[in-house]
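Right after this comes chain A.
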Amino acid sequence: MPSRPPRTPSDGRPRPGRRPRRTPRALAATAALTVLLAGCAGSGGRAVQPAADAKPLTGGTIVYGHQQEPACVFGGWIEQAYLSTQVLDDLTSLDTDGRAVPWLAQSWQTSADGLTWTFDLKRGVEFTDGTPLTAAAVAYNVDYWMNGGNSTAQVWLGGYYESATALDDHTLQLHLSRPYPRLDVTLAQGYFGIQSQHALETRSAQENCEAPIGSGAFTVDHWDRGQEIVLLKNPDYTSWPANSQHAGPAYVDRIDWRFVSNPTTRVASLRAGETDAIYDVPAVDYAAVGADGFQELKHVTKGRPQQLSFNTVAGPFTDESVRKAFAYSLDRRKLVETIGQGVIPYEGNGAVSRSTPGYSQAAADTYDHDLPKAIALLEAAGWDAVDEEGYRTKDGKRLTVRLPYNSGTIIDADGAAILQGVQQEARAAGFEVDLIPVPPSGFFGGAYSKPAERDIAAGYWTSVTAGILYVNWRQNLEATPNYSNAAFYNDPVLEDLILQANSTADVDAQNALYGRAQEYIADHALSIGLFDRLSTLAVSPRLKGVWQENAQGGPVFHDAHFVD
Partner candidate 1 sequence: MSRTEDVLADAGPTTTTRPGREASPADTLAVEKARPRFSVAGLDVGFTRAGTHRRVVSGLSFDLFPGQCVAIVGESGSGKSVTARTLVGLTGAGSTVTAERLQFEGRDVAEFSEREWRRVRGAGIGFVLQDALVSLDPLRPVGAEIDEALRLHGWGSRRSRARKVVDLLTSVGVPSPQLRAGQRSGELSGGLRQRALIASALALDPDVVIADEPTTALDVTVQAQVLDLLAQTKDRGVSILLISHDLSVVARLADLVLVMRGGEVVERGTAQQVLTDPQHEYTKALIAAVPGEHTKGTRLVPPAPGADAAPVPAPRRHEPAPEPLLEARGLVKRFATAGGLRRTAVDGVSFSLHRGRTLGIVGESGSGKSTTARLALALTAPDEGDVTLLGEAWSTVPETRRRARRSSIAVVQQDPLSSFDPRWDVERILLDSLPAGHTGRAARVRELLEQVGLGEEVLPRSPLRLSGGQRQRVAIARALGSEPSILVLDEAVSALDVSVQAQVLDLLADLQERLGLSYLFISHDLGVIHHVSDEVLVMKDGRVVERGTADDVFRRPQEAYTQELVGSLPRLADARPTTGNSTTGETR
Partner candidate 2 sequence: MTTTTSAPALPRFRTRAARPWGLHVALLLTAWFAVSALWPGLLAPGDPLELHLDSALAAPGPHHLLGTDEAGRDLYSRIVHGTAPALAIGFGASLVSLALALLLGGLAALAARPVASVVDRVVEVLFSFPSLLLALLLVALLGQSALTEAVAVGVGTAPGYARMIRGQILATKSSPYVEAAVTLGHSRTRILRQHVLPNAVRPLVAVFALSVGQSIVWASSLSFLGLGVAPPSSEWGALLDAGRLYLTHAWWLTIVPGLVIVVLALTATTLGKHLQASLERNDR
């Protein structure tokens, strides 16, 4: 990495005379080309720091550069959750310690059997279409999710949820079939935003997709597809969450939520002052952006990290020792830390990320890089011959494993580079890893979703609790299919552990159970971790008060304000 000029102290005022006089353009272009080809570090723009005594302003427009453009504001995808949070309020919010705090629900209790949750709603809250927030409306929302309105909400509560009833205008009861003590935390995710019942019932699918009506700090003004969503401040906002930094409507008037898919362009736009904040700073730029005076926020999302799940029902990985050999063949830490520039955290645990409550370090440390051990395991498993290209064989069949991955959306560029490193390192042990990039269409079309089609599945799944284990490891049975079980691993022992944990009310006891489930997964080498999924933000120093909500790391602009 080339060196960077030292930071100069700045007083925040324009400095006449310091700017070099503009040379004739041709000359400048030549000079720039020379600079470019000399490989000087990319510091297209350094942030101009506001004065120390800069005053907070109200009003203004935040131009925010986001990565992906979802189809709708509300839905089951994390990109939608980020947007929903701006417009819709949840029943609860998550504080920095992972505890649920009041949002639309000002308090809640669980019945002794853990099957009934009673929520007491805030008074005087109105949706932006003027209809009041009532317990009946919330109950309607929950049923709406469970009937397909939000597939992710459905996956979370499916198997637990029974019904929702409004006891009065402000008292809501949720009835469960099995105890789910972490329900309050779960409801803090963006998938559980509450919409106006009137709007859901009377407006078209298109309108509810593009501009859902909630009670949030902002409203959707319009959506320029391919370019931006314009959010306007809700001046009558009353229902900020308990962990909000200020009481009252948002400071800024407007957010231009712009879609800038290319990471390099996003960084450049922030440096050029075209955006005030951007999402997902590439690892390679992370240090430089911070050094140039931009505020950086980093959130390790909870839930399943970027990991590799092995196919346990077909192919070479049905043999547990082959799975272990694969794990031992990789120097995952070195790979991730090099390619991730020390920004992306290595994650050894394939079940949940380090920020997830109940995370097990033991599970993470199960497999170190140990090539001789990998080879010994393979030879013991019968893969004792080596062909002319250096790959192991058994009965004349090469040890080839297929690793399809969704390029672009689920595995980003860094992730793809790490997978290529995996391929290269596994080769040393004699694995031929067939990396198959699948475009989103093929991926979402169900390509490589069946046991006969893949040996390794790569991917992540964000959540707020280790309850994600239930989603990922519940058995896939005829009567209760679970296609999210990427290892195709049907094991009642593991499922029992998870179910037990899910319904354990005591946090420590629950975490212990979740930890045992993670270790079970690690011990059987069902899944190995690669790196933790990050949600990063870089913010111009002119913009203060931006924070990341704790459920998924999305930006919160309710408290954001410019300074001058």
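These made the cut because all candidates are chains of the complex that A comes from, given by their letters.
Following the convention adopted for this analysis, contacts are C-beta pairs under 8 Å (C-beta built on N, C-alpha and C of every residue); 3 or more make two chains touch, one makes a residue touch a chain; residues count from 1.
The shown structure was predicted, so the numbers you read here are calculated from the model rather than taken from an experiment.
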In this complex, the candidate that touches chain A among 1 or 2 is number 2
Chain A residues touching candidate 2 - in the complex, by the definition given at the top: 1-2, 36-37, 39, 41-42, 44, 262-264, 267-268, 282, 284-285, 288, 334-335, 338-339, 407-408, 413-414, 416-417, 420-421, 423-425, 435-439, 441-442, 447
